[in-house]
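In this view, the complex is presented without one of its protein chains, the others remaining in place.
Order as written gives the chain letters A and B; numbering starts at 1 within each chain.
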Amino acid sequence: MKHFSKIVIATVMIISLLALSACGGGSNGGSGEVKDTFVFGLSQELTDLDPHQETDAATRSILFNIFEGLVKPTPEGDVTPAVAEDYEVSKDATVYTFNLRDGITFHDGNPVTAEDVKYSLERSREINGEASPLNAISDISIPDEDTIVITLDKGNSEFIYNLTCAILEKANDADQQTAPAGTGPFSIVELREGEYLDLAKYDGYWNAEELGDYVSNVRVKFIASAQDAYVELQGHSIDALQYLTADQIDGLGDDYNIVEATMMLVHGMFINNQYEPLKDVRVRQALNYAVNRDEINQQLFGGKSPEIQTHGYPTITAWYNADTEGTYTYDPDKAMELLKEAGYENGFDLVITVPKNFTQHVDTAVLIKEQLAKVGINASVNEVEWNTWLSDVYQGRDYQATVIGFDISSLSPATWYVRYYSTSSNDMTNFSNAEYDAAYDQAVASIDHEEKFQLYGKLQQILAEEGASVFIEDPADFVAVSADFTGYTPYPVSAVDFSLIKPAQ
Amino acid sequence: MKYVLKKFITLLITLFVISILTFTAFSVIPGDAALSKLGIDASPEAIAELQQQYGLDKPILERYVDWAIHALQGDFGQSFNYTRMTVSELLSTRLPVTVILAAMSLLIIVLVSVPLGMLSAKFSGRWPDVLINQTTQVTMAIPSFFLGIILTVIFGIGLKWFQVGGYVSPDKDLLGCISYLIFPAIAVAIPKIAMVVKFVRNSVLSEINKDYVRTAYSKGNDENQVLYGHVLRNAMIPVITFVAMVVAEILTGSLVIEQVFNIPGMGRLLITSISNRDFPVVQASVLYITAVVVVINFIVDIIYQIADPRIRTS
Partner (left out) sequence: MKKLNYSLIIGMVITGSLLLFALIGQFWTPYSITETSVALKNAAPSMEHIMGCDNLGRDILSRVMNGCGTTFLVAVLTVAIGCVFGVIFGALTGFYGGWLDKIIMRLNDILLSFPSVLLVLIFISVIGKGKYNIILALGILFIPSFVRMVRGEVIRYKEQEFVKSARVLGAGNLRIIFVHILPNLTVSMLTTAAIGFNNAVLAEASMSYLGLGVQPPEPSLGRMLSEAQSCVFNAPWYAIWPGVVIVLIILGFSLISEGLRKMTES
């Protein structure tokens, strides 16, 4: 009897000790010291440190702080000289001449030379093979040590957007994947794979003076899922998190400021135009009438996303064709009428394959399934792993419909619209339209801005009218930033600019 | 000695079979590492080149033999996904985390459940037994990740006893790491505690009702003496087996709880690596986890033999 009580008491004591030490550990973390480290939550891991490897949007948005091209993107959706001091484009848009910035250095302190620029462009082209937009370059010459002349095989006024390609140090060739040095406002301190990437302010940054007193340390913390990341935000383990939902920002307190932007994503239900029922344009249009964009927007983004009817980014007004917006309204009766005309009055089966790691895509698919049921289409949702999605849906094009978002990887519209060009390796939807292909060729060849605008507008019109897919919205992006920091600025391309972040006064 | 050798050979065979199973499974499931690495707009050439670099273009048998030859020399290769690290480096940072977590859970389980189980058996049918029984019935029914969510909300966000996601790696701050892992360990332990308490209680009770115990009592032995001298020893045999099975479950349980508390242990590594098709990492982690479980079973066998000579004779 005595023995038992002793054991029980001992156990209770040990557990309370454990619990106490837990409290001790916790309170250390929550102290109110001055913050000089900005912790940014990323709900995935960094795929690569080498900026020339084709990577995902999240990785690009972080590498933006470490590497720069001859030019770099601005928050307004244009480009501004970076490694180059200034540049000139010939009238026919074939010759681009760059003057190297005076005194610019890599993170290891070595000066950037024209040879480094040449090396970097060639390296990127070699790594990305046939798909590289830099293949348009016919010659790179170095007339004097501060000048680089890039000649294209034919005129292309959009080419400047491709020159955001990162400039790396030639002497560092062997270590580009493991210890690359860039010219950006931050240098790499430590990458702990699966845990975090630590960055430090680069004191020799060329624009340091103008930027002023920006944050000196940044930790990019990799978190397994968006849900976990949100919980960490609640617990103040991270200072900022992107891609929050409308529900989630409602649950945040006053110690976070919310920055509203859009994700720069063409979010929609992309369809396989070669799947038998979807070969008929009337069926594709019926889908467009049957999907209630407003409901999806309300459910997932609190109604704050700009809705779209074509593959376009409404915030980039330079290229967006706003006339496409009235093409479809939510009209189930019209959808059923069109289905009847096409001979599908009893509906058909439609499997929506969706990558399960993206909650928003899964939820969208679930909502669409319900909406399609109302016009007699028997949709089902098939969740797959991201890798399976890449190989079966994207590469294999073996699918009927899928919900996904295409991010804006380049500011050059040619890269957006090549996705529907009938012979393109990116034509995931199997869309094939002669008029579209012709207009695309013309648009790319044109060097007159107004003409280009008209032609890209026409492409958007065709995509909308033909119902190439069901384009839904450019999702609203809610970014929560701790009140300890100011200056978070959204970019239209994949970029999180840490050099604009300052500790709050 | 012969016995140990035999067990060692068994371990090798087990690992061999598992490596083949994992390998085959990986060749059947769609997608590969090159795809997930290069993402959506990769050119076919870039993918082909990376596949070649990873050796994914070779015939399956050749790939397995290649892998096995290197693995036998202790070289598990380079991770496809974490390009800057070898698999061994990667595992050596992740394995300790999971081991610490599992060890802490096990410690909590044993410290709490053995005394409670015996207490319950001793007072069989009376109020302490009923109370323990009813509490364990309920706690057994709570999924550990649900418990994890609840603990996070109450102690992390509400009471701020620990910083959610404030994990530090053991090589930087061992104590900090342990104190962060306490709540995850509790979340893993609580449902298992209930099971072990139940098992200990039943085991002790069924032992108490056996003839030799009655004989011991009838000979006028003291109650505690009988309980510790005979019952405990015999009752612990099935308990040890059960706890060994629980260890395997704790390892699996840790895999899930690591997701809830964002702990970079083996579980998260395994799950990310599977979805990235990072074959060298998956293969090595599976083998490690398997080896640990097999070795535990082996130790249990030995304890079993010492405790119960009947096994040896049969």
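Structure notes:
Please note the rule applied: contacts are C-beta pairs under 8 Å (C-beta built on N, C-alpha and C of every residue); 3 or more make two chains touch, one makes a residue touch a chain.
Because the structure is a prediction, the values reported are computed rather than measured.
Screening B:67, B:199 or B:279 against the full complex identifies B:199 as the residue touching the chain left out.
Listed residues A:142, A:381 or A:500: the one in touch with the omitted chain is A:381. When the missing chain is restored to the complex, the residue among A:162, A:187, A:234 or A:429 that touches it is A:234. Touching the omitted chain from chain B are residues 10, 13-14, 17-18, 21-22, 25, 28-30, 133, 137-138, 140-146, 149, 153, 191, 195, 198-199, 202, 206, 238, 241, 245, 248-249, 251-252, 255-256, 259, 267, 270-271, 274, 282, 286, 289-290, 293-294, 297, 310-311, 314.
Interface residues of chain A with the unshown chain, by the touch rule above, are 226-227, 230-231, 234, 245, 247-248, 250-251, 295, 298-299, 356-357, 359, 362-363, 365-367, 369-370, 380-383, 385, 388.
Throughout what follows, only the chains that are shown with their structure count from here on.
Residues 1, 3-4, 7-8, 11, 14-15, 18-19, 21-30, 45, 47-49, 53-56, 127-132, 177-178, 191-195, 221, 223-225, 228, 231-232, 234-238, 357, 385-388, 390-392, 394-395, 406, 409, 425-426 of chain A touch chain B in their complex. Those residues of chain B lying in contact with chain A across their complex are 29-32, 35-46, 49, 79, 81-85, 90, 93-94, 108, 111-112, 114-116, 118-119, 122, 152, 156-157, 160-166, 169, 175-176, 178-180, 182-183, 224, 228, 259-260, 262, 264, 268-269, 271-272, 275-277.
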